[in-house]
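See below for the structure under consideration.
Of the protein chains in this complex, one is absent; all others appear in place.
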Amino acid sequence: NMSKVKLAVVFYSMSGTNYQLAKWAEEGSREAGADVKVLKVQELAPQSVIEGNEVWRSTVESTKDVPVATSDDIEWADAIIFSVPTRFGNMPSQMKQFLDTQGGLWAGGKTVNKVVSGMTSAQNPHGGQEATLLSLYTSMMHWGAIIASPGYTDPVLFGAGGNPYGTSVTVDQDGKMLEDVEAAVKHQARRTVEVAKWVKKGNQ
Amino acid sequence: NMSKVKLAVVFYSMSGTNYQLAKWAEEGSREAGADVKVLKVQELAPQSVIEGNEVWRSTVESTKDVPVATSDDIEWADAIIFSVPTRFGNMPSQMKQFLDTQGGLWAGGKTVNKVVSGMTSAQNPHGGQEATLLSLYTSMMHWGAIIASPGYTDPVLFGAGGNPYGTSVTVDQDGKMLEDVEAAVKHQARRTVEVAKWVKKGNQ
Amino acid sequence: NMSKVKLAVVFYSMSGTNYQLAKWAEEGSREAGADVKVLKVQELAPQSVIEGNEVWRSTVESTKDVPVATSDDIEWADAIIFSVPTRFGNMPSQMKQFLDTQGGLWAGGKTVNKVVSGMTSAQNPHGGQEATLLSLYTSMMHWGAIIASPGYTDPVLFGAGGNPYGTSVTVDQDGKMLEDVEAAVKHQARRTVEVAKWVKKGNQ
Partner (left out) sequence: NMSKVKLAVVFYSMSGTNYQLAKWAEEGSREAGADVKVLKVQELAPQSVIEGNEVWRSTVESTKDVPVATSDDIEWADAIIFSVPTRFGNMPSQMKQFLDTQGGLWAGGKTVNKVVSGMTSAQNPHGGQEATLLSLYTSMMHWGAIIASPGYTDPVLFGAGGNPYGTSVTVDQDGKMLEDVEAAVKHQARRTVEVAKWVKKGNQ
């Protein structure tokens, strides 16, 4: 009796975009039969800075009931979808801190064979939408993870900009997504779950 | 008496896009006072394959008088702008072969302090437009080159998609460029020449 | 009745090192129950250049009965292990040409879900041993491949330099490998086959 694939969607969101991507990934994953947790990473910015930025404050408010990701969540998960905005072509420090603090889990071999993929957003079409995901995967190779990026596995991906490394979206200065990536996110989520099913079943 | 900056624009083009980018880079560089050579790299595909593809054949025809880049050209140059389409998120083998065969020049220390930047094209907005340039720069670090990518040094770059690693353009299936990147290319060319001027003057 | 995992080891070798890595990968893969093909990619250098280099000529001679990899081999394979020396922090043009010419296979969706890993060599410990593998995986994401790099999945990897992206080895000017990586290669091969088994079985 095969248990469901356990999938953690781990995101950092300042403007709400990556929280939305995470929720779409949750929907797609559930439809594919996964047991899903949506989790945020710990904020590093001081409260005063957040208070001074209306959009950021609003995102913190709307995600206040989302649990903070822990090592236990990573250990629990068969698969992980990461979602982060770019910061100078690399993940934000908030997500990097989350990864960095999994050293104990890593040393115990508990990060091996997680099936992973990533999503991202940027203000410019070529402002790190590829580089951010590639640097995430570099870290995932250290974890011994199995990388199942979307590639060009479905025509829906072309409409979302054809990012083979993971779904990415351009966000304007008002925080509005400029492409409709919902279907691409859901495809990516289903693919991540599917590969995780194979790995989980084979691994038993 | 300071001589002009010598700039080589080295491109590979199958559909004509990167030849056009190269010509815009040539214009921008000349305006910035450089002595410019536009150079193609050696084709690797068999003539029969080229003949069977109308666009490709036409590009080969239109570039038939463009000289093939040599080690002497690289040695001559103070600065180099590379222009290549992406092939699976990396430069085409034709350009890679050109780089690979500069081993003698490299061993003699003749690739050091060249000021470089790159340009690229892809069929998808996120289909390697960042990754291709980043992998080019990795090789350039082996050469001891000085990398002067455009970053966000001019507002014109935002209109071209805001690729800080170099100008990139999306090309549809008919070979038409989907963004107007001419001004961004010319800015990049001027910047490359400007940095090369500083290096050349300082180095004397 | 589950058929064996079909694994292609595709290498380029000038000094013999990557041919040796390929043969160790073949051994490890067979022990793991795979049906294995060892394949070289087409040489691009002129015969006259090869003739002038004793080591190179000797490698060409010793690999003369190794079949040249084709699209049919990639289509056949459930898993692929690539092995290449670095050339300026990226794969050699010979291997890049092989990848580039799989465009037809790629367009037909025939590169999807191949389980892949890579191996490399360099003259310097940090002379591209990481970068070369990372750029290979970038291309593999375009293929929709599933990346199963070794990570730190076995203690034997530490003795080989602890490259989580794939086994790599330093080669001195006489072509001698400076680290003993045979066991690491075999572990990597077994891991690649194991993940491919899961994917193949799940995919049926």
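Going by the order they are written in, the chains are A, B and C; count residues from 1 in each one.
Here is the rule we use: a contact is a pair of C-beta atoms (placed from the backbone, for glycine too) under 8 Å apart; a residue touches a chain by one contact, two chains touch by 3 or more.
It should be emphasised that the depicted structure is a prediction, and the values quoted were computed from it without experimental measurement.
Visitor: Identify the residue among A:Glu31, A:Glu61 or A:Asp100 that touches the chain left out of the display.
Guide: In the full complex, the listed residue that touches the missing chain is A:Asp100.
Visitor: Pick from B:Leu21, B:Ala69, B:Met91 or B:Leu134: which residue touches the chain that isn't shown?
Guide: B:Leu134
Visitor: Where the complex has a chain not shown, which of A:Gly16, A:Gly89 or A:Pro150 is the residue touching it?
Guide: A:Gly89
Visitor: Going by the touch rule given at the top, which residues of chain A touch the chain that is not shown?
Guide: Contacting residues on chain A, toward the hidden partner: 44, 87-94, 96-97, 99-100, 106, 127-128, 131, 135, 138-139, 141-143.
Visitor: Residues of chain C in contact with the chain that isn't shown?
Guide: So the residues of chain C touching the missing chain come out as 89, 123-131, 134, 158, 161-165, 168.
Visitor: Write the list of chain B residues that the hidden chain touches.
Guide: 106, 109, 111-112, 134, 137-138, 141-153, 164-165, 194-195, 197-199, 201-203
Heads up, the rule we're going with is that only the chains that are shown with their structure count from here on.
Visitor: Between 0 and 180 degrees and rounded to the nearest 5, what angle rotates chain B's CA atoms onto those of chain C?
Guide: So the angle, rounded to a multiple of 5, is 180 degrees.
Visitor: What is the distance, in whole Å, between the centres of chain A and chain B, each centre taken as the mean of its C-alpha atoms?
Guide: That gives a centre separation of 34 Å.
Visitor: Can you list the chain C residues in contact with two or more other chains?
Guide: As it turns out, chain C has residues touching two or more other chains at 106, 138, 141-143.
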